[in-house]
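Excluded from the complex is one protein chain; the other protein chains are retained at their positions.
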Amino acid sequence: MREMSFAGAIEDALAQAMAKDSRIVVMGEDVHMLRVNLFARFGKDRVRSTPISEAAFLGAAVAAAMAGLKPVAEIMMVDFIAVAVDALLNHAAKLERFSGGNWKAPVVVRTACGGGYGDGGQHEQCLWGWLAHIPGLAVVVPSTPADAGALMLSALEHDGPVVYLEHKLLADYWLDYLGAGGRKSVSFDVPAAGAKGPVPDQWESVPWGKAVIRKDGSDLTIASLGVSVHRASEAAEDLAKEGIAAEVIDLRSVAPLDIEAISDSVAKTARLMVVDEDYKEFGLSGEIAAQLLERGLSFRYGRVCTEDTVPYARHLEDEALPSRGRIVQAARTLMSQRKP
Amino acid sequence: MREMSFAGAIEDALAQAMAKDSRIVVMGEDVHMLRVNLFARFGKDRVRSTPISEAAFLGAAVAAAMAGLKPVAEIMMVDFIAVAVDALLNHAAKLERFSGGNWKAPVVVRTACGGGYGDGGQHEQCLWGWLAHIPGLAVVVPSTPADAGALMLSALEHDGPVVYLEHKLLADYWLDYLGAGGRKSVSFDVPAAGAKGPVPDQWESVPWGKAVIRKDGSDLTIASLGVSVHRASEAAEDLAKEGIAAEVIDLRSVAPLDIEAISDSVAKTARLMVVDEDYKEFGLSGEIAAQLLERGLSFRYGRVCTEDTVPYARHLEDEALPSRGRIVQAARTLMSQRKP
Amino acid sequence: MEPDLFMLYRQMLRSRLFEEAVMELWNEGRISGEMHLAIGEEAICPGVCTQLRDGDALALDHRGTPPLVMRGVSLVLLLKEFLGSPDGLCRGWGGHMHLFAPERLTASSGIVGAAGPTAVGFALAHQHLRAGAVAVAFFGDGAANQGMLMEAMNLASAWKLPAIFVCKDNQWAITTRSASVTGGDLVARAASFGMPAVEVDGMDAVAVWKTAATAIARARTGEGPSFIKGCCLRSEGHFLGDPLVRVARHPISEITEIAPPLIKAVGKFSGTTLAARAESLMKITELIGTTVKEQYLVKDDPLKRLRDTLGAQKKECEQIEEQCRREILQAVEDALPGR
Partner (left out) sequence: MEPDLFMLYRQMLRSRLFEEAVMELWNEGRISGEMHLAIGEEAICPGVCTQLRDGDALALDHRGTPPLVMRGVSLVLLLKEFLGSPDGLCRGWGGHMHLFAPERLTASSGIVGAAGPTAVGFALAHQHLRAGAVAVAFFGDGAANQGMLMEAMNLASAWKLPAIFVCKDNQWAITTRSASVTGGDLVARAASFGMPAVEVDGMDAVAVWKTAATAIARARTGEGPSFIKGCCLRSEGHFLGDPLVRVARHPISEITEIAPPLIKAVGKFSGTTLAARAESLMKITELIGTTVKEQYLVKDDPLKRLRDTLGAQKKECEQIEEQCRREILQAVEDALPGR
């Protein structure tokens, strides 16, 4: 066991994989600096800086995967994927079907997401539910250093396209880049357990599409992912003081979705809250509700999500994103409702 | 009352609006032919054919709306919006928030959607749930000629961005274009009530975000939109013969979503089926489930959606899209479950 | 270097006859969706495709049939795919707009412009895994205005990738004359990304072959991408059943359908000025006129041109013609026994 930062774990796992498999190529804007250690070790052919042409290089990454490479294509922030999403929606995600199962595109799209540092609505989106709507696309979101490394390996082992989302509030170099570097006058609400933690000496992948329970509880299930897992865990501590035992599930993967894990928990608690930093409507929180209903479960339901464009002002942003306070509040409401 | 085709109704309503308001400008690929009658009447400055540059002309339409025009930007098929969706996700939909409420982009994005004629997975998507995930974007989907015309006016009157989806199976010129023209040897399963019907002599907008009940029933609520409304109505006839009274709701608008109408019906039936030609997961069908649960309703739930990439072969396609048969089947299952 | 003219002729003819067979099946209602043929552009594809080797890759658009035919993909698998059969090339899931042949590293897309990034990705994989292999993108004049294609040309140039961008310029994008929506010149545009860009006579298979040879050699030796544009014809319109072609071929019946609402629209009280309305009508008439001209007056045909070049060698040509005819007939029979 070693101790690593979230970003350090990704780099370490990726380096381990790159050393083993020369087909892994990292490409994206500024990767010679963003991944400077990989650049130094593996050279400019395998860590390739691109022009600001997301549509071209993401589309190229998909085709390169079809032709034998294992590209890790970096979209600097997931918000920018909007100029390139055709490569996923109409190409990578459909290839296996279109080819009658004869061809696949094992491309990993690595991208930073999430808010909490005051960049505003065009740089702080999550969009994992939006991407998961596309059949054929896998979407993973780690919340700890150990998962960050392991899920990177899982993504690289997967035989189809995967979007790997890295929350900026957990990745120290992003926060340094995005305004904390060069001045001591700001700080952000970084979850300690997410930013740094124990990791194995040798990286191994985690099972595909499996959630983990971060905290046991019998009164209420909280399903979450990314930074929100930590907000939920903190809220669960507050709730424990009120005598409410919340079970916190870290989904880790949006698609495939581990509905089994949620279902098992909700069968016990009969109360579900989804905490989702992506937009509330037409996304992950609704899908979980639908799948549980399809399984015939009866339960009380609530959700704490991002409801609208993320505002720039830090105080407005804090209100907009799922927070410990909002979760506690919503949990109380849910507990006040009779079990169905 | 006049009788009109679905496409004729859109054209007629749009022409009425264009005659009244010279700020309405239609732009898109091939609009000089696709909208040849409008082109002839209003001329090349107001019906503008574009290069195959969706990102540029959709982005331009958003800005033109900000600067006083009322653009109707046509994305030939909604599938192609993937190359241009940044203009909606990061610009049109966020403008009102970003500007602190000082500026809006009243742009109408008109686009063809849907399958049932064998074009395959890159041309037959619906994506309305995907688009509705974006806060600040309105999404409407008419299912009859009367609504097609009226919703076009509603969209033009709305003060923010609206995506107006026109199902190809209802629009005769699309089917002619896409393979029925020039040969008598193919036919498609076109819902009669959607392709042609009575329309008012003078067009008026319909209330924003309001569903309508197409058929009353007390056993089961079917919420649907677009072509699926007709499939659901046909299925309801079959079900009536089995003694099952289904209520069919035509949502007409995905965002805003008329949850009130669905909720009222489900409060009565305690059984909900969503029939949605868009992809099943992380979309409309889940959102409806979540919102009803948030209102504290208990109900049985099922859904008939498109679950994966739409296949090319007609027989596979028929299995993939929501059909009368699939709806009847799912309704029987739902009826077999005890009310909660 | 000189191409083998008989080989070129054979490939062009196979492609033509195959697509004519497809047309028949389409007319019989056996093929669904938008069926785009490449009849009229046969000089361009073989000029490039006959020089490809194992390991080379192809990125195709919605007119992807001929390159697959020329690369030796089974005609029966292709036909069965068009027919939506579970035994088709893509098991009936792709159809004629989404043809995939992994063993030929050949991918199609119905998204205009996608051939650009796809070829770049193939070329990138070549750089790592298959030194000396090339990737070709085939696309149209309309696609040249698609952002991702322009980005792809820049990326290929910046990374010196073994890619060849081939623009089949039929001057049309569906019903739009590309010149009316394109600023500047496409060859200059491609050249501005820092790659050799040439215009070639797209009706002359030999000229295309020679130009392609230079570009392919350049790519194989690691010198980077090239751009080739050739003008060609679109004899069967944008897709089968193209309304403009229908009007051109059956003016009376088709015009009686189109004209009444059009005349009504032009005659409406409010609208633009009379002059502007007249201009609109002129524009429509002009498009129909251009189509008529292409249908009946432009007698040019890349196949006939090469046949004329081969003029004296009648026997060899007839033998090829007979072989190709038999091959296609057999393929149709195999795909649709007893039709």
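Order of writing sets the chain letters: A, B and C. Residues in each chain are counted from 1.
Here is the rule we use: a residue touches a chain if its C-beta (ideal position, glycine included) is under 8 Å from a C-beta of that chain, and two chains touch if they have at least 3 such contacts.
Note that the structure is predicted; figures quoted are calculated from it, not measured.
Colleague: Just to confirm, in the complete assembly, which displayed chains does the hidden chain contact?
Modeller: A, B, C
Colleague: Looking at C:Ser32, C:Ser157 or C:Ser226, which residue reaches the missing chain?
Modeller: Residue touching the absent chain, from the options given: C:Ser157.
Colleague: Among C:Thr50, C:Gln146 or C:Thr272, which one touches the chain that has been omitted from the display?
Modeller: The missing chain is touched by C:Gln146.
Colleague: Mind pulling the chain A residues that touch the left-out chain?
Modeller: Given the touch definition above, chain A has residues 15, 19, 29-30, 32-33, 36-46, 49-53, 55-56, 79-80, 82-83, 117-123, 176-183, 185-186, 309, 311-316 touching the missing chain.
Colleague: Which residue numbers on chain C touch the omitted chain?
Modeller: On the side of chain C, residues 145-148, 150-151, 153-158, 180-185, 188-189, 191-195 touch the unshown chain.
Colleague: Considering the entire assembly, which residues of chain B contact the chain that has been omitted?
Modeller: Within chain B, the residues touching the omitted chain are 22-23, 25, 45, 48, 50-51, 53, 55-69, 86-87, 90-91, 94-95, 97-103.
Here, only the chains that are shown with their structure count from here on.
Colleague: Of the chains shown, whose Cα centre falls closest to the middle of all protein Cα atoms?
Modeller: Located nearest the centre of all protein C-alpha atoms is chain B.
Colleague: Could you grab the centroid distance between chain A and chain C? Build each centroid from C-alpha atoms only and quote it in angstrom.
Modeller: 42
Colleague: Which whole number of Å gives the spacing of the CA centres of chain A and chain B?
Modeller: The mean C-alpha positions of chain A and chain B differ by 31 Å.
Colleague: Taking each residue of chain A in turn, which ones touch at least two of the other chains?
Modeller: Chain A, residues with two or more chain partners: 55, 86, 90, 94, 97-98.
Colleague: Among all residues of chain C, which ones touch two or more of the remaining chains?
Modeller: Residues 90, 92-94, 98, 109-111, 147-148.
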